[in-house]
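Each chain you see keeps its place in the complex, though not every chain is here.
Just so it is clear, A and B label the chains in written order, and each chain counts residues from 1 on its own.
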Amino acid sequence: MSDVQHPEYQACIDACNACAAACDNCSTACLQEDDVKMMARCIALDMDCAAICRMAAAYMARGSDFAVQLCRLCATVCSACADECGKHRMDHCQACAQACRRCAEACIAMDSAA
Amino acid sequence: MSDVQHPEYQACIDACNACAAACDNCSTACLQEDDVKMMARCIALDMDCAAICRMAAAYMARGSDFAVQLCRLCATVCSACADECGKHRMDHCQACAQACRRCAEACIAMDSAA
């Protein structure tokens, strides 16, 4: 029997980790594109999003009193990143947009359940 | 077709994320034990380990030039945390020790493959 503090957080932790990796992958791939300038906002949002997703995962894993509030802001950042990445047709951007949307949904679900 | 930068890093990224969550869960559970003092070194190592695992995941996901070097240090921290957690019979410590050992192995494999 597991004694994980908050098993109900696991799906959101997984979504946050997947989103962070997708954002990191996307920013690196964006920096290798021919037209990097066009990807500037995407790269900046990828950085914001990867950072807050990893911190949200940490807050949830520790069962922090502020996990839900952080997830709320994480959903906002993920949505902004999804909107920007969604504008670009490259696989790394499309994969990132999808991971961001899933993470935003998981974070919003955390908030609704709280 | 995916355009993930380094698909060969994925297993180690997953091990790092699992280890970070296990460490965070363990530190919170340790703080709820009756004898917290006995768990002090465990908590401190959990903090170190969770932090470096998440940073290693980020370096790998971005395909950083320093991913392998960071994984080498991550393996050292994970091993120290596994040794300490392994001394305590609680489920959260045993689960953490196991996640730390798996992560150390995955990080060492990264280094060997580099």
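Heads up, the rule we're going with is that a contact is a pair of C-beta atoms (placed from the backbone, for glycine too) under 8 Å apart; a residue touches a chain by one contact, two chains touch by 3 or more.
These figures come from a predicted structure and were not determined experimentally.
Visitor: Of the full homomeric complex, 2 copies appear; what's the total?
Guide: Altogether, the complex is made of 4 copies.
Please note the rule applied: only the chains that are shown with their structure count from here on.
Visitor: Averaging over Cα atoms per chain, report the distance between chain A and chain B in Å.
Guide: 20
Visitor: Taking the complex as given, what residues does chain A use to touch chain B?
Guide: The touching residues are 1-5, 13, 17, 20-21, 24-25, 27-29, 50, 54, 57-58, 61-63, 90-92, 95.
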